[in-house]
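The complex is shown incomplete by one protein chain, all other protein chains being positioned as in the whole.
This part shows subunit A:
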Amino acid sequence: MEKQGYITTIKGKTGVNVNRCYQCGKCSAGCAVAEDMDYPPSMVMRMLQTNDEDNYQSVLKSESIWLCVSCQNCLTRCPMQIDIPSLMDYMREKSLEQNSVNKKSKNILSFHRAFLDSVRYTGRLYEIGLVAGYKVRSLKLLQDMNVAPGMFMKGKLPILPEVVKDKKQISNIFSKTGEVHSGPK
């Protein structure tokens, strides 16, 4: 991307002007997952402010953008009301687009993909299908084998999926919004 480019693009796409951040650090202080991130939210803001392509790429490759759990605490406490959660959503989309997803975050993405696959085919989330799809994508085949029987016994795991009648409309929504990925990735 050209110099000058990304700050303006981000502002156009998300309404977030990264230059408004004055580095008070309240977002990082209140962030539920800052301690697990490679760059806490205030640092992501600072990196983007530099308008430097290397820093931009570092953010796109970071674990931080995938660890953001969208709890909205940063936005709530930001004295400048900067919508960091929307910025994180945008950075995730960009990271995915240019195939820069952080290696340690692949399982988080696998889960999102398996979730959307389930919704794409039935219109509703089918939890057994979601977990099966996630296991295939992440190869975590044995995870939660001890929880499933309890859930089943308590009637929390219906065997058959709930299916929307107008499946065609659901698949149209997916294809028209460009969400056409399928299969493990």
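Everything that follows uses one rule, which is that contacts are C-beta pairs under 8 Å (C-beta built on N, C-alpha and C of every residue); 3 or more make two chains touch, one makes a residue touch a chain; residues count from 1.
In the analysis below, contacts and distances are computed from a predicted model.
Comparing "Multicomponent Na+:H+ antiporter subunit D", "Heterodisulfide reductase subunit B", "Glutathione S-transferase N-terminal domain-containing protein" or "Putative ABC transport system ATP-binding protein" against the UniProt entry of the hidden chain yields the protein name "Heterodisulfide reductase subunit B". One of A:10, A:27, A:59 or A:119 touches the chain omitted from the figure, and that residue is A:119. From the options A:24, A:80, A:139 or A:173, the residue with contact to the unseen chain in the full assembly is A:173. If you put the missing chain back, the residues of subunit A touching it would be 32-33, 36, 67, 69-73, 75-76, 81, 83, 85, 89-90, 92-93, 96, 107-113, 115-116, 119, 123-125, 127, 131, 134, 138, 143-144, 146-147, 150-151, 154-158, 162, 164-166, 169-170, 172-174, 176-179.
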